[in-house]
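Every protein chain of the complex appears in place save one, which is left out.
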Amino acid sequence: MSVVTLTINDKLVSAPRTATLLDAIQDQGIDVPTLCHLKGLSERGGCRLCVVEVEGSPRLAASCVTPVAEGMVIRTHTEKIIKYRRQMIELLLAERNHVCAVCVQNGNCELQTLAAKLGVTSVRYDYICPDLPMDASHERFVMDHNRCVLCGRCNRVCDEVEGAHTLDMAGRGIHSKVIAGMNQPWGTSRSCTSCGKCVQVCPTGALFKKGSTAAEMKKQHDFLLWILDGREKKIWRWS
Amino acid sequence: MPEASPKKDAGNGKPAADPRYKGIDRVLKRQQYKQDALIEVLTAAQEAFGYLPEEVMIYIARQLKLPFSWVYGVATFYHFFSLKPQGKHNAIVCLGTACYVGRANEIVDAISKEFNVDPGQTTPDGELTLTTTRCLGCCGLAPVVVFENQVLGKESPDTTVDKIRSVLSGAAPAATGATRVEQEEPLPA
Amino acid sequence: MAQSELDRQKQFRCRMLVCASTPCISSGALAVEEALKKAVEAEGLQTEIETVATGCLGPCSRGPLVTVQYEGQPDVAYEGVTVEIAPFLLAKHAKGLLVPELDNKAIPADWPFFAKQKKLVLAESGTVDPEKLESYVARGGYSALGQTLREMTPEEVCNEMVKSGLRGRGGAGFPTGLKWNMVRKAPGERKYVVANGDEGDPGAYMDRTLMESDPHRVLEGMAIAGFAVGADQGYIYVRGEYPLAAKRLEKAIRQAERKGLLGSRILDSNFNFRIDIRMGAGAFVCGEETALMQSIMGRRGQPVPRPPYPANRGLWGGPTLINNVETFGNITTIITKGATFYAAYGTEKSKGAKIFALAGKVNNTGLIEVTIGITLREIVFDIGGGIRGGRPFKAAQTGGPSGGCIPSEYLVTPIDYETLQRLGSIMGSGGLIVMDDQSCMPDVAKFFMEFCMDESCGKCGPCRGGTVQMHRILGKITNGSATMEDLSKLEELCIMVKETSLCGLGMTAPNPIYSTLRYFRDEYEAHIRDHHCPAGVCQFTEKPLRIAVA
Partner (left out) sequence: MATSTSSKPRLATVWLGGCAGCHMSLLDLDERIVDVLNLVDLVYSPIADIKHFPEGVDVTLVEGSVCNEENLHLARELRKKSKLVVAFGDCAVTGNVPMMRNRLKLEGIISAVYTEPFYREGPGPVPQPESGAIPALLPKVVPLHGVIPVDVFLPGCPPSPDRIWAAINAILSGGPIELPVEMRTFG
């Protein structure tokens, strides 16, 4: 495998030519915040939390979608970037109704954890407080748009791994919304296999198992690599 | 919100003899049922029906073999598509920069107040839809309003409201210098 | 074909050219054309006088415009022609009668609006009949395509573009030749050429005018590009609000295909090139190239991260050349007149002429084409005829929602890509809105931010949430409930959204705020501190909820 060398935070490192910047950064044990990225799913490059400074480039690069290149010089935690990341989290917290105290995912939420990690102790922007519904029509799961950060993980897992494409994004801008089928109650969609993958990959309490109450919902996404490795690399065989 | 009935997933949703499906079928055929023609097909549907009824979107999804949520997602992304029926008359106020600088928002407010309809909405009696748009490219004539498919230039709140009122009350549209905008001709199959 | 059309035109002693682009049509141009035709018929002069519906002439606010070309006389253009006075044109020119009603309607030949312009792309738009291929060919149309196919290699075409110094007219000003070479060299079985006609900037309509007025010029430019980069399929993406442009392009494509100027084996060469029209459906973000490609492929018009760049992986994975419609409009001029001719216009780094849509508080609004490097003063005061009502000039807004405002102290600066950027604005697609002292800068910034908020696709967080928050803060500033802290929050947001957004929409969305803050900060502060709107636009109905730091 051919390899490139690059400098991350003043340290010379090597990475496979096919790697993304994020791969290379995480290989070094550096913790860069991510939200829409999830190993196993295609990259969306939407949350912008993983932006890094690339020397010689006028723009910041979202590391999850930027390929490594020979001689790149990267900084992952400059003062400026940390400030931007905080602002991004504040924007996310302000745009929907993230009431952690009464959320099923309280204590296990990626957004909540990121906010604490990045030192977001308050949101300086106006809370928009949109009037969003909850969809509890599914027999096993609930979709709560109030907690959604529009990362699109659920859409991607539904399309790429489950192959159902029940979920997609409708509308645009601040009015974007995850929908099932023809924006119909989730439970009435015939393409949904109720596999629950979307629920497991959701970083917040926007998708959860019915019956869970505040702080009860925990998620795991190990299954993703399990399934994908099994499919692509044919690792798991029983005969 | 569509009602919670699973039956709409079944069947192909096309009433046996609704002539309005013909326009859709023609575009489908011309585009050889290619999935990337979705926007063209939705445009044809919007023209035929005046909006995109759910069963029409289901029909299109089935014809193009696309997931429902995909079709719905595309239909709601673009401002041209409306999922609600439009009013019998449509007043479009341009809110491009030149029109804005010419205080076109006062025209919107005036119509809104006079006919009790919010921008983007239709009056309850289905008579008038008030829409705003971003630049019709007639900046030299700002502020511009399109009503009954006529581009009206150099409007003011009073003149616009008067024109709309006279049409809604059944009188003929007030004679202005304006002429009908040419409509897009149906493309040959 | 060119000859036969010229012969046909020669039969007429007089041609009456009626501008039939959207603004003139809405001023009643079609009725005027009808009236003229009737008058000609009534006089029995059908064989001597031809009435032609042409493309745009420029001064849109003065429409309907009619140009009379009479054998042996200088051409005269008339403004504000009505159905009533249209027959007088005949009386004056064909019969030589004195018609006082027309005297003040005639536009003097040395009117600065025309005299100060340099028309390269719009050269023919006021004389050709956009619905007739013959009319275009008679004016030398498609000779550039023939010349390329016969005499040039793709490499030579690309190099000619490099030499001409032409830069993308969509806004960013990327060198066109460089882009063509990138696509030409990119490996890929199928390549595509896309003309970006999704002109979404409010206040800009040069692309629409070009497509409506001279559609064949755009098609020819695309075909030459297709030859140069090795593509056999082109798409022209027309904004949904432009049905007339789409109709005329569609007609033009069919005419060209019938004559073997598009399609298979063009002009008996081995070059095949098809062009299809794709209609936009109302999304400003689709002017961004990756979003535009998504839309062409029938998807939600959300941008995708670059790299890979379209030049390497674009439509259906193939290398794709995307240029603005106006850029394609320049190609034929460069081929027929040569790169050196073209490069003689403009400045050191920005060559040629640029079309601007001049609007706002100037006396003469309309479409103008000027050499790059002209000063703002010349545009506003000479071509534009000064500010309406003699009020003072305050600022000119260029580049639409991605651009900024230029205050009066820079009236003398030559306009090109670099200076505009340095002043905190951009060339953009060429909208130029002039504002007087009755325009409120925070209010204008709010207007543009509302636009960006509505048009944000929602994919990336900074743009989706940032535009909403910036709009809120501007709303507070203009209604009186903001504090000075809000102003610093606004500035911080501007920088963050600009630097972290996924695509050009988000990266440039803060520009209108940023540039107005730069030049008109005192106006913002007057709003916040004194609840005073110097322009008298804002109504201060609210009070700040938060008290200031003790």
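Letters A, B and C name the chains as they come in the text, with residue numbers starting at 1 for each one.
Rule of thumb we're sticking to: contacts are C-beta pairs under 8 Å (C-beta built on N, C-alpha and C of every residue); 3 or more make two chains touch, one makes a residue touch a chain.
Since the model is a prediction, treat every value here as computed from it, not as a measurement.
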Contact list for the unshown chain, restricted to visible chains: A, C
Which residue of A:Q112, A:N155 or A:T188 touches the chain not shown here: A:Q112
Of A:I30, A:V123 or A:A136, the one touching the omitted chain in the full complex: A:V123
Interface with the unshown chain - residue positions in chain C: 545-550
On chain A, residues whose C-beta touches the chain left out of the figure: 93, 97-103, 106-107, 112-113, 115-117, 119, 121-124, 126-127, 129-132, 215
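Note that only the chains that are shown with their structure count from here on.
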Pair with more cross-chain C-beta pairs in contact, given A-B and A-C: A-C
Whole-Å gap separating chain B and chain C, where each centre is the average of the chain's CA atoms: 25
For chain A paired with chain C, centre-to-centre distance based on mean C-alpha positions, whole Å: 39
Sites on chain B at which at least two other chains make contact: 73, 77
Chain C residues counted as touching two or more neighbouring chains: 283, 300, 454-455, 457
Partner chain B, residues of chain A touching it in the complex: 137, 164-172, 179-185, 187-191
Chain C-facing residues of chain B, complex: 34-40, 42-43, 73-74, 77-81, 95-101, 133-142, 144, 150-153, 177-179, 181-185, 187
Chain B-touching residues of chain C, taken from the complex the two chains share: 22-23, 25-31, 59-61, 63, 82, 199-205, 208-209, 240-244, 246-247, 250, 278-284, 295-302, 357, 359-361, 365-366, 397, 400, 431, 433, 435, 439, 444, 447-448, 451, 454-455, 457
